[in-house]
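I have a structure here, written as structure tokens, and I will follow up with some questions on it.
Every protein chain except one is present and positioned as in the full complex.
Naming follows writing order (A and B), and every chain is counted from residue 1.
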């Protein structure tokens, strides 16, 4: 089953078409990872799934209804989205920013409920930013800031969560933590998560469902063990490589060809 | 999941830092503690300024007598306080509140601390239509205020219309606003140089913003409009929390940015236009008050209530000075609003401990 899907979706910035006739179904309760080379339209697709970009033609469907026709607040109660480069208002504190993720669940006469408090506390604890609560976002490191933004998206507590390159700016241990967090959310709460990643190995390791895109089209989709092959990597990334089983997880591991060496 | 630390969700109450929750029946409101404290201080300051305003004048009235009059008791100074000073004070107060809020709203939408009704063309629209009418021989004070409101609204509508292109881009909005402001100012100047000297002088005073001769008639128009808009301001204060984020994040949180921005701008424009109609385009209040207020409350968005109160304090104090500084000559209040507000903003910038500090 799939709550979120696209039908013949064509996306464009001004006159430049980026994604063409895309049919994509996001499997419920699974972690879907979209990979592809730079400028293949993966982030653009994610923006459309989160109604940040209006389709030029075709549509994005949420529970069978066209996303463009749904009230945006109702979408926000179902779909949470973390953009690639969010900008925080200056001098805002961490807890203040995270708590703004509760906006879709609030009304002007109900600006803060116990439910809000629980969701924000939990999101901050899960992303390990509770100690930073009173700090100003301006003065955090890149990695801390990224975790704060993820906390904000988590606090939104949506069934579907879209993350655009959430591991940028993070060191390797925090990258692993964020991606583990994604799997944990998926496991504990049955959340459906769509993540755009550029690291193919991370994608293969963490995805239930892998979508490989090139030049605005889906080249392959399915479980990583079926999708990630040497011929696909050559086709999508133009890279010669060897695929070996990951010694820890058994998922496919891409090992690029020998490095350049002086002859 | 071997690498995941088992994180027990913290049991400590995490709410937006610096905020308290105000409960009223089932309703709950988030209140920024420092903003409340600042607003309270401003309120006291405003009250003190108002009393001072009523005391000081050609004849000094003691604060005790002023309070007596305000409480409705009879006093020998009743006439001076109630008939001469109070009406003008009320207009100044309302104009200050309106400009303060208008500036806060427009700076929020524009995401630019330099934006304000006197930068994006509202004041210039009001001036252009008013001065044009003056040179064409319409000088009745019963018509001019309405013309200036119409001019302000018209200019804002034009700016919005031209700036809209599948959405309202903050920079585009401000740039087009400034363009219109400059063009309208040129038209005003043109009319002033074409008109005769007396009209030019009258227009100059009107354009500076003056409370001289203003009283109950203006207050009776202003007060109900401000009152009607108070619920809208409650909405605006909440909307600010998301509009101050970037466009993508705000949209992801379910905000209809186009409509919310239109709503905030419209509110700001109406307030600015109405205030301009009452007192002329009192310069810089809308620019200075929100920046001063935000630096005092240290909130992430511009605080509406504190901006309004700051605006009122600036106008009341400025008019007090305008009446007395070169007495018996009266200055237009607009001459002194900047003199009252700007040094304080400069001091706040110099003293600022945070790096920068934007809109």
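Note that in this section a residue touches a chain if its C-beta (ideal position, glycine included) is under 8 Å from a C-beta of that chain, and two chains touch if they have at least 3 such contacts.
What we mean here is this: contacts and distances are computed from a predicted model.
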| item | value |
| --- | --- |
| Per UniProt, the name of the complex member that is left out, chosen from "Iron ABC transporter permease", "3-isopropylmalate dehydratase large subunit", "histidine kinase" or "Glucose/arabinose dehydrogenase" | "Iron ABC transporter permease" |
| Partner chains on view for the chain not depicted | B |
| Options B:53, B:180 or B:206, residue touching the unrepresented chain | B:180 |
| Contact with the hidden chain (one of B:62, B:139 or B:171) | B:171 |
| Contacting the left-out chain in the complete assembly, out of B:54, B:200 or B:275 | B:200 |
| Absent-chain interface as seen on subunit B, which is shown | 112-115, 119, 162-163, 165, 169, 171-172, 174-176, 178-180, 182-183, 185-187, 189-190, 192-193, 197, 200-201, 204-205, 208, 283-284, 287-288, 291, 326, 329, 331-332, 334-339, 341-343, 345-346, 349-358 |
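The working rule: only the chains that are shown with their structure count from here on.
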| item | value |
| --- | --- |
| Rounded Å distance between subunit A and subunit B, as computed from the means of their C-alpha atoms | 42 |
| Partner subunit B, residues of subunit A touching it in the complex | 47, 50-52, 72-77, 79-83, 86-101, 103-104, 108-113, 116-118, 120-122, 124-126, 128, 130, 133-134, 136, 138, 152-153, 156, 176-177, 180-181, 183-184, 187 |
| Contact set on subunit B toward subunit A in their complex | 1, 3-5, 7-19, 21, 26-30, 234-235, 238, 241-242, 244-246, 248-249, 251-256, 298, 300-301, 354-358 |
